[in-house]
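Certain chains of the assembly are absent from this excerpt, and the rest are unmoved.
Read from first to last, the chains carry the letters A, B and C; within each, the first residue is number 1.
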């Protein structure tokens, strides 16, 4: 199997380093280029600072400037900052690059698939429509917001089996979600901040697109409603969420647990390298999941989400649960790489 | 005005020290006795360790054992541990002591008033019924759970003006709520724990009793439902809560804000020493309240609760808000002292 | 007594807000101007964010740009960033402003007094020399680095009574010392950073100037040596230091304690408003001082330093102790205001 050459943009940022580490040795992808702003020209091993493991080859890559002319890779992973992504990503796609992005600007555009490979693999068919419509040689595929990504995965079997009406979620999010330097320590020591700019909008809209139905030419958003109240807490990695749902079917905790445990999807069937064997792990402990103990759960660390404290709500058609997903793995680099793997196996990258 | 002699039980615990500090100089109450377990015999100033300010007189009190025979005060404040409170408090009340307690065992007993002085001053009439029924010379009055106490205060004007149907609350609670030694640091550094033993039951039941109507002989619980999901976070003081409510009336944020801002009650009218001028402070900042910045809000530090981010919910008859109350002041010692002040002024302590 | 009009530069920074709070009501000084960068034009009450108490008058000041032409106050407090202070402060002094600064660029210049009022009040005589030499109408007086400030105060009675030879100090410094936004939370949660740019140089050199002797025309540095190893830890306020000293006289812990306890200086004699009654508080507890419990020690909160665990060292002429000082009060705004008070009373501000 011939590997495909890939680049990671903004590779010296926090999510960028997660990519570089996960791609250090990869059976489908050959990481040949990393880009950065202030560190262009340095060896990547010197520019990286998170301590995540890197192969010697990746460590020795020279950081390039983030410019289309500097790139030769076939596939480009983009955890670019919002403002840069806004204009640069379409430019890259137009220039023929296959771009999969964690950035937010293009996620809700109707012809951009917003992917969680276990949830909506069929949305990838949008790519062909996008290319035609935009006259692009390349394409643009998006990964959801770090909170929405994990949430959409959890909601998939719930919606399939119990039909969601409302989802009321309160989050406790890790500081790594704000990138680096991100949250000042003075703001978060002995504190909680009940606000993250633009985050609630994303959590309320993106899952509905991801779980939407693809009718051949466009995505019809799922009908349920989401209310999000987001909070930043003093954890490094792992977004914790308390979730209250209203469903059309009766919410029977044992049945819900079973739906979660039994959930498998195309990435598992294809045994994609970054696909966890069990996407949703159910904990029966009364005090789990916890960010420190559970964020690296799963056969591919950080790619499984963990749910616990599954209980009935205030009536028979509502329920409650506590939920954790790793924000820079399942919520960013990991899901994006999984999307790329799925596209690779479906022949969409050649 | 003659001051009444008071005792603080378990005075060397965390809430106990809060009492001792707030009672160090008090116009109605003269703190003459403090009790403790392992520190009996020591000077109180040596046994206390939180650094809260104490008067020299209080500092020099000798710690007594927690036994009825050791006590001579008229009024007894009891932040005793649950198991001790269970049996000791009725014994004290029977022996003629007037007892106001933060402990949980007797809160939900039908003839025990569960007090937030701004919310249900009329429930104090239960005291007379209790004494008759139980043939007690003293009495037992209770303060709610530290989370329920602040919440009930917030819900009062909301219920009065908009008629609550459902309250869905997700909490982020400070470690001081677990007392001392309480939460091990290994459990909470870089972590959130989505579980506090028995806490959710209390938060779901107590506010309904507090906001219940007193029909002359018994309290009829308020009809709304509460769902609580509780979490321990790495803050020292101040419980933060994200709240989603469903109301019978239309939830108009401006009207809700006004109802909060305008709320005044009997403690304010009587200008009780521990009554904050404004019980509910509304913040219009997009990122407030925050535990570190707002826990000592109010003209009496820690006695005002703070609410912000008041927004509409998923339909016209629902809303959302972020809420903070100081768990050891408004949620314990402060509310109890305020209850005592109200009883003093109503002649119920003589 | 006529009050003197004062301005605070960079008043929206962390130390700037400390000034504004401490000057909100002051018997000698009338705060009439605050300056800021991005917030120029706003009401100060809106630009401030630390939650420190402010008078209504100060809250209503309009933030001015940080430019000489915008200022009319007689005395200027300057917690400017290093690079701005470098050129702006001499310009202000030349233009006739009396400037007292927390910034570092001019601290070690031979004709700039580096003041801790309890330690070297006689150094203020340099001001007259400075004015003559530089042909300035105003002047420039400096406050030491936040770590050096507290340390110099502690070392004063030690050097006077026991003659210091060497001071080996290892610090554990609060994140507020880095200003705002300062230390990223990702760097400090579950971590210690053994490095603060340029800090060790300052801690090693400044105390020697402060404790130097003033021979009429210049300061001769004190002869002892200082070794500093500095660390950033996850505390908000209060720098903790472990100190090992070598002395010419025998180090007798009881005598050292007595020297600390008995230490009083000119600010105490003059009863300056910001002077703590006891500059150095000695704790006899085995586990004190602690940042959380002791940073606000003293009759003027944060102006007293606290020392504990005073023990002999590896021989008779060495000793050890643990030391705490509040880095933004005693280490910045508080000491600077105290210097201004001393100058006011000595007639140096008129």
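Going forward, a residue touches a chain if its C-beta (ideal position, glycine included) is under 8 Å from a C-beta of that chain, and two chains touch if they have at least 3 such contacts.
These figures come from a predicted structure and were not determined experimentally.
With respect to copy number, the whole complex recorded in this structure file holds 4 identical protein chains, 3 of which are shown.
We take it that only the chains that are shown with their structure count from here on.
Distance from the chain A centre to the chain B centre is 42 Å, each centre being the mean of its Cα atoms.
Separating the CA-averaged centres of chain B and chain C is a span of 41 Å.
Note on chain placement: the centre of chain A and the centre of chain C lie 48 Å apart, centres being C-alpha means. Multi-chain contact residues, meaning those touching two or more other chains, occur in chain C at positions 189-190.
Note for the complex: chain A touches chain C at residues 14, 175-176, 180-190, 234-236. The touching residues of chain C, when paired with chain B in their complex, are 51, 189-190, 292-294. Within the complex, the chain A residues that touch chain B are 166, 168, 170, 172, 189-195, 225, 227, 229, 231, 233-236, 240, 242, 244, 286-293, 308-309, 313-314, 320, 322.
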